[in-house]
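Just one protein chain is left out here, and the rest sit where they should.
Up next is subunit A:
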Amino acid sequence: MKKSMLLVLSAILLFSFALAGCGSKSGESSSSGSAPEESGGKKLKVGMVTDMGSVNDKSFNQSAWEGLQKLKEDFGYEVKFLEPKNDAEVIPSLNQFVKNKYDLTWATAETLDAAVKQIASENPDAKLGIIDAGVEVPNVASVLFKENEGAFLVGVIAGLMTKSNKIGFVGGMEIPVIKRFEAGFREGIKAVNPDASFKPLYTGQFVRVDMGKSAASTLYNEGVDIIFHASGLTGNGVFNEAKERVARGERVWVIGVDKDQSLEFGDEITLTSMIKKVDEAVYQISKDLADGNFPDGKITYMGLKEKGVDVAPTSSKNVPQDILDKVEQYREQIIEGKIQVPTT
């Protein structure tokens, strides 16, 4: 009895010595990454904190992480991400970067705004960036996308392509950013096809594929033939439902979001996608910091004009040229300010 107790204790001791022994030297050697020696400008350390999502979400967070990786390739920046597992971990995660003297820390979601505001005020020397929220603190660069403008254009496509004259929308949660998608889409449809009926549906979840599938099923059963989704991972369920119906011979479509989702789900079901260039924004603003033009305390708006939102370039596979020409006309009008797209 006593012997085995001793055994256990000594095992633990040995183990903890092993832990202490490997020391901080190995830590330094492995964390330096693959920074090339040459190339001008400062080599920055840039961190990123997600909104409890994964950098492999095939959408928003992944896009931001791709922007950072491009910085690593192009300029040898040191980049790293943290994925908080719950709300309470958000602030410690941001602090992990700030207290380790990272040059810039990105927060890639609207829901992180309060945390970013707090950390930025507590650490006036640190620089932070946030996507999808406006945080008006002197050392924070905020990026807001005009999703409503991009959604307007895919709304034009949907309004002109629908056969049943019923168009649906599947949203994640009813938060301002998703509302912008819905509002733009609705107005785009109304502009070209005022008779079409529009049915929005919110699942309340960004990570539930099954709920996306049942929402899509509900809409398609009501006669909707085109669904635009802005619901992250939930949207994968919308694609699954469309795929099954197309296989059964129904002609239904999905409009993808954030990235060109036809590359992921195929052209048979993806009519087009509204892309949101998170990677572009992260890349550009991080680079601005190195060049000394960091937009501190400012909100950078990324609309059609700034090429922050757009219609996927592969749209011509399914959308006839005359409709795409119409889209271009509306794009011009929005950029020139002749059309103001509402946000709610």
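Please note the rule applied: contacts are C-beta pairs under 8 Å (C-beta built on N, C-alpha and C of every residue); 3 or more make two chains touch, one makes a residue touch a chain; residues count from 1.
Everything that follows uses one rule, which is that contacts and distances are computed from a predicted model.
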Listed names "Hydrogenase 3 membrane subunit", "Ion-translocating oxidoreductase complex subunit B", "Oligopeptide transport system ATP-binding protein" or "ABC transporter permease", with the criterion being the UniProt name of the chain not displayed: "ABC transporter permease"
Contact residue for the chain not shown (choose from A:96, A:164, A:214 or A:318): A:96
Selected residue (touches chain absent from view) among A:173, A:191, A:263 or A:324: A:173
On subunit A, residues whose C-beta touches the chain left out of the figure: 1-2, 4-5, 8, 11-12, 15, 18-20, 22-23, 26-27, 30-31, 54, 80, 82-89, 91-93, 95-96, 99-100, 110-111, 113-114, 122, 133, 172-173, 175-176, 204-207
